[in-house]
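With one protein chain withheld, the remaining protein chains of the complex are depicted in position.
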Amino acid sequence: MKKSSKLIRELLLLLGALVFLSPVYIMVVNSFKNRQELYENVIALPSEFSLQYYLDAMDKMNFMTALGNSLFITITSVIFIVILSSMTAWMLARTDNVLSKIIFMTFIATMLIPFQTLMMPLIQFMDTLSGVLPVEMLNTRGGLIYMHVGFNAGMAVFLYHGFVRSTVPISLEEAATIDGCTKFGLFWRIVFPMLKPITVTVIILNVIQIWNDFLLPSLTLTDTSLRTIPLSTFYFFGEFTIQWNLAMAGLTLTVIPVVIFYIFAQKHIIKGIGEGAVK
Amino acid sequence: MTNRMTKGWFALFTIPLLLIFVTVVIIPFLMGIYYSFFDWDGIGANPMVFVGLDNYLQLFSDTRFMDSAWITVKFTILALITVNILGVTFALLVTSALKTVNAARAMLFMPNLIGGLILGYIWQFIFTDAFKIIGEATGFESVFFNWLLNPDYSLYALVFVFTWQMAGYMMIIYIAGIQGISNDVIEASMIDGASYWQRLRKIILPLLMPSFTICLFLTLSFAFKIYDVNLSLTGGGPVNSTELFALHIYNEIFGYGNYGFGQAKAVIFFVIVAAVTLTQVYITKKREVEM
């Protein structure tokens, strides 16, 4: 009796998740249809599962180059975000003065600014910077990474800050300080490992954000060989109409690496938590 | 010495990020405020006329701005409720002892990955085609009709899609929170014979308060900035009934080409929203217990 009710609950959970996922179904199914098929029935299965549109989309998007760019930009940005934001957030959380409060509030307040109002001054200023500094900020991967770090810093600091205050025991830090640890050593050897669950969360959220971003890369990268995956899908979004099959295929291709990444990362969360529990 | 040392450490830990943050976010934001005092069409070579506070005075008589601000507030409140209820429910479900949780977790998370414009278009298919089919099949035509055609319902349609997209995102943060709750506490309560509901109400939810603070604020900031889905799902229509704030500013700045006026709107709305939310964050942060 108990077993069967559990089985039912298992099935219900899966079923619920499936219903929730139905729009994804629409995306995948329609990546196999031509315009007429799509018009006739959006929900129906395609008449044939030919990979033709995927190959076309990959060809037009210059997929391997775009994938390389996306990987490089996302991974590098996320590494910097994790390192810099966790340090900043920990310091802000552990320093009880007006300055640190102001800095923290500024970080989170800027999360409320719509990017649309910032983009023009941003690019203008980046152009000015490129003129003053010997570093080219626009139309380079590094410049884009720099901007990604700046825009996503607020949320990462916010997440780390909350986690530090609620789960990292101060007593432990004090003990380590007495043992002669510098702040730097203290942070990397003792605090950072304890931040693992939130680090994984920050990584996941930022990977999604940066991987999918269209607007910022489209403003900063003009060079064809620098295009990221979302950027290369522009071919399918015409003035009046969208080439649905290619756009949906392109989108599916964009999503797949992140899904794989998530499945991988989530195992890691569970492992990390499990380890913590055993100790 | 120690004091100087402390300051040194503080600088070392915060300055690298602050430097990036200031150059990428703060300076452009200040430039935006500067532009808000000018009458300018947004083309570098065209004249910028200093008008002082005119743009700010003018915007209070702009009914479309007021409408848009009000719709945005309405949308944000609705979204805050639905996203977080669903997010926390998902998180509780997928941290339960069921075997299918791993699969479910990945599935619930996936909507989040479909970013940008195409998400709105996919849902347009659902509202226009799938809803019609369901309505005709089940007879519930009062619920399943094309929501996008009705000025009242199209806002709900936006809330619906936004919830669908964000619930999985918030779920991730709630999962981290739930897993941060020590097993001892839960086990102790189980030994005491507490039922699931008692445990949930008395132990889990209160211990999740920090996650709630975070998720409420994140939902708020995403809801307030929503643009892509707004543009592709409803385009602000019908009859401007869903022209949320970011889209409205965008239309003012790049559509009409009133750069200064659009920036003034952005500044005012930002000040109001930031004041409200920062107070809220400040209060809840204070309440959180430090360990």
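Think of it as A and B in the order they're written, each chain with its own count starting at 1.
In this text, a contact is a pair of C-beta atoms (placed from the backbone, for glycine too) under 8 Å apart; a residue touches a chain by one contact, two chains touch by 3 or more.
Everything below uses one rule, namely that contacts and distances are computed from a predicted model.
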item: Name under which UniProt lists the unshown chain, selected from "Carbohydrate ABC transporter substrate-binding protein, CUT1 family", "Sulfurtransferase", "Actinorhodin polyketide putative beta-ketoacyl synthase 1" or "Succinate dehydrogenase/fumarate reductase iron-sulfur subunit"; value: "Carbohydrate ABC transporter substrate-binding protein, CUT1 family"
item: Sole contact to the chain not displayed, among B:L12, B:L53, B:I85 or B:I283; value: B:L12
item: Among A:L71, A:M105 or A:L138, the residue in touch with the chain that has been omitted; value: A:L138
item: Residue touching the undisplayed chain, where the options are A:R9, A:K60, A:K101 or A:K196; value: A:K60
item: Residue of A:M126, A:L195, A:I210 or A:L251 in touch with the missing chain, whole complex considered; value: A:M126
item: Interface with the undisplayed chain - residues on chain B; value: 5, 8-9, 12, 16, 41-46, 117, 124, 128, 146, 149, 151, 231, 235-240, 251, 254-257
item: Contacts of chain A with the absent chain, listed as residue ranges; value: 34-36, 38-40, 60, 76, 80, 83-84, 119-120, 123-124, 126-127, 135-146, 149, 182-185, 218-219, 222-226, 234-235, 237-241, 244
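Operating definition for what follows: only the chains that are shown with their structure count from here on.
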item: Chain B-touching residues of chain A, taken from the complex the two chains share; value: 6, 9-10, 13-14, 16-18, 20-24, 26-27, 42-43, 84-85, 87-88, 90-92, 95, 100, 103, 105-118, 120-122, 124-125, 129, 146-147, 149-151, 153-155, 157-159, 162-163, 165-170, 183-184, 187, 197-198, 200-201, 204-205, 208, 212-214, 230, 237, 242, 247-248, 251, 254-255, 258-259, 262-263, 266, 269, 273, 277
item: Chain A contact footprint on chain B (complex, rising order); value: 9-10, 12-14, 16-18, 20-21, 23-29, 31-32, 35, 42, 93-94, 98-119, 121-123, 125-126, 129-130, 133, 164, 169, 172-173, 175-176, 179-180, 183, 210, 213-214, 217-218, 220-221, 224-225, 227, 245-246, 249-250, 253, 259, 262-263, 266, 270, 273-274, 277-278, 281-282, 285, 288-291
